[in-house]
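Yeah, one chain of the complex is gone here, protein chain that is, but the others are all in their spots.
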Amino acid sequence: MSSLFDYTLASARDALRARKISAVELVDAHIEAIERLDDGLNSFITRTPEQARLAAKEADAALAKGEGGPLCGLPIGLKDLFATKDVRTTAASKILDNFIPPYESTVTANLKQDGAISLGKLNLDEFAMGSTNLTSAFGGVVNPWQRRGSTAKLVPGGSSGGSAAAVAAGLVLGATGTDTGGSIRQPAAFCGIAGVKPTYGRCSRFGTIAFASSLDQAGPMARNLQDCAILLESMAGFDPKDSTSVDKPVPHYEAALGRGVKGLKVGIPKEYRIDGLPAEIAAVWDQGIAWLKEAGAEIVDMSLPHTQYGLPAYYIAALAEASSNLARYDGVRFGERVTGASLDALYEATRAAGFGEEVKRRILLGTYVLSSGYYDAYYLRAQKVRTLLQRDFLQAYEKVDVILAPTAPSGAFAWDEKPTDPVQMYLNDVFTVPASMAGVPALSVPVGLDSHGVPLGLQLIGRFFDEETLLAAGSVLEKAASFTHRPTIHAGVSA
Amino acid sequence: MSLDVKTVAKMARLARIGLSEEELQAHQKEMQGIIGWVDHLNEVDITDVPPMVGTGLAQPRLRDDKVTDGNCPEAVLSNAPEREGPFYTVPKVVE
Partner (left out) sequence: MSAYRITGETGAWEVVIGLEVHAQIVSQAKLFSGASASYGGEPNSHVSLIDAGFPGMLPVLNRECVAQAVRTGLGLRAKINLFSRFDRKNYFYADLPTGYQISQFEHPIVGKGTVEIELSDGETRHIGVTRMHMEQDAGKSIHDQDPTRSFIDLNRAGVALMEIVSEPDIRSPEEAGAYIRKLRQILRYLGTCDGNMEEGSMRADVNVSVRREGEEGYRTRCEIKNVNSVRFVMQAIEVEAQRQVDVWESGGEIDQETRLFDHVKGETRSLRTKEDAHDYRYFPEPDLLPLVLEQSWVDELKAALPELPEDKRARLEKEYGVSRYESGVLTAEQSVADFYETVARGADARLATNWILGDFFAALNRTGRTIENSPVSAESLRELLALISDSTINGKIAKEVLEDMVETGDKPSAIVDRKGLRQVTDTGAIEAAISEILAANADKVAEYKSGKDKLFGFFVGQTMKAMKGKANPAMVNELLKKLLAS
């Protein structure tokens, strides 16, 4: 290896075990890279170098004794939606500016238990509400990728934009993300990395700040699927503290990567060929189909008839839940407070000052769809449409094993190209939302570059709790694509 | 369905978000657009379709009746913007 930044999470793990490198040097190099690059990228909200260095020393001590968990000494980043004990956790919102949780989320506790070292808390859209990472109260995140011949700032996608950017730029070996309607997959695609949204119930939601409870699911983001598999195995698992967590053993995901796709039936949903699908997107999709076919998969044309209703139903369900989940930010027990003459004045001033525009808009809409006289027309109807969306998938999986589709309708766009019409903005999630609504697992892998030289991803959607088949098929795409491009801004590129 | 400024003001009040008249106007426009878009769902035939609840895979679970938590007033109050001894405080609530 020529540089510490050429390691993947898996190869760094092996090198640490073999004592070819030390955790201290690996962590130090990444801290240095963050200091060097992140003032520009803004992928971190809170950096924790001191804690990381201490942990690295402990990791080396453990590794020297042949001990240490499966992730011992590996530097990662945590989306700032996961509560971390004694480390500021903001959800990228002003309303939690100085919130120091006295508790740790189950997912990050699992990772730390296995030896992973957090370098800090990663930027995101405020309360995970957005597809650009521009709604963060701590400033937007810059995608480390640039268009050929341009230095225009591109969005990293969202909401896990900080996670995607930090991984892509080589600032961390892996990161946690959360996906409510595409918040892992879309930024992974925009930043040229891999990301997995597991089955709803696979990773505990305990200690993860809620956006939409019935949709939120944590998952790994990393340079490739092997790294994602390693992280997911640590993050996943039954948690008695989350009533929606599913009590199923966690498989050894890494072992599934080499299974191949021979005989696998891969569904191509016709509804995803939407009007106006850019030719470049259609082309990578076709390329993906060809690769899987070559690897021995059977391609099956199929239908997910309710696809077009996924997005509006998603916004109703997610916003309704969000409006209720975000009621607790009232300036009384934690978070920022703006005082007022009365309790209601305090509430109104605190929430007006603490929430950003997108969050306010979503809370108002969520309040509206639940309000008296509208509940049946909106929320209840959306939850019924959700049943139909889920049935679409369940019926599809009687005929196919996985579904292949684009991750997003475009590659990363520039900060100033962000649509001003919220509906146009929401359309970014059109391919990712149906799997979220159904609760089934999905992943995104980078497979190529668009005409500007910006990465594009493909999405695989699987059966409930069959992340293994997804990883196997994704791995085939990964190999075929041999995506080795690096973004313009990368830790391994000397400045 | 049409959504007027008065309705937006009512939602803002229910959600305890203080908004100026201008902000209400701006939100009304956006919300009207979004609601118009989601009304598209009315096309779907939902006769006899039950609303979805989770993945349907988690088993209902009940906890044992044991005291396993609490007794941590300092943690509970650790982030209080304002407190008085062991209490959170708010502007006087008149009943």
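As written, the chain order gives the labels A and B, with residue 1 at the start of each chain.
The rule is short, and it goes like this: contacts are C-beta pairs under 8 Å (C-beta built on N, C-alpha and C of every residue); 3 or more make two chains touch, one makes a residue touch a chain.
None of these values were measured; they are calculated from a predicted model.
Student: The chain left out here touches which displayed chains?
Tutor: Counting the whole assembly, the omitted chain is in touch with A, B.
Student: So one chain is hidden, and I want to know which residue out of A:Arg19, A:Arg148 or A:Lys241 touches that hidden chain in the complete assembly.
Tutor: A:Lys241
Student: Suppose we count only contacts with the excluded chain; which residues of subunit B make the list?
Tutor: Answer for subunit B: residues 10, 13-14, 16, 51, 53-54, 58-73, 75-77, 84-95 touch the chain left out.
Student: Need a quick check: the contact residues on subunit A for the chain that isn't drawn.
Tutor: Answer for subunit A: residues 82-83, 89, 91, 96, 99, 101-103, 105, 205-210, 212-214, 240-244, 320-321, 323-324, 327-328, 330, 332-334, 343-344, 347, 367, 370-372, 375, 379 touch the chain left out.
Throughout what follows, only the chains that are shown with their structure count from here on.
Student: Measuring from the mean C-alpha position of subunit A to the mean C-alpha position of subunit B, what distance in angstrom results?
Tutor: Chain centres of subunit A and subunit B, defined by C-alpha means, are spaced 23 Å apart.
Student: Could you list, by residue number, the parts of subunit B that touch subunit A in their complex?
Tutor: Per the stated touch rule, the residues are 1, 3, 7-8, 10-12, 14-19, 27, 30-31, 33-35, 37-38, 40-44, 46, 49-52, 54-55, 57-59, 61, 63, 72, 75-76, 78-82, 88, 90-91, 93.
Student: Sort out for me which residues of subunit A touch subunit B in the complex.
Tutor: Residues 98-100, 102-103, 199-201, 214, 240, 243-248, 306, 309, 312-313, 315-316, 323, 327, 330-337, 339-349, 351-352, 355, 360-361, 363-365, 367-368, 371, 374, 377-378, 380-388, 390, 421-423, 426, 437, 439, 464-465.
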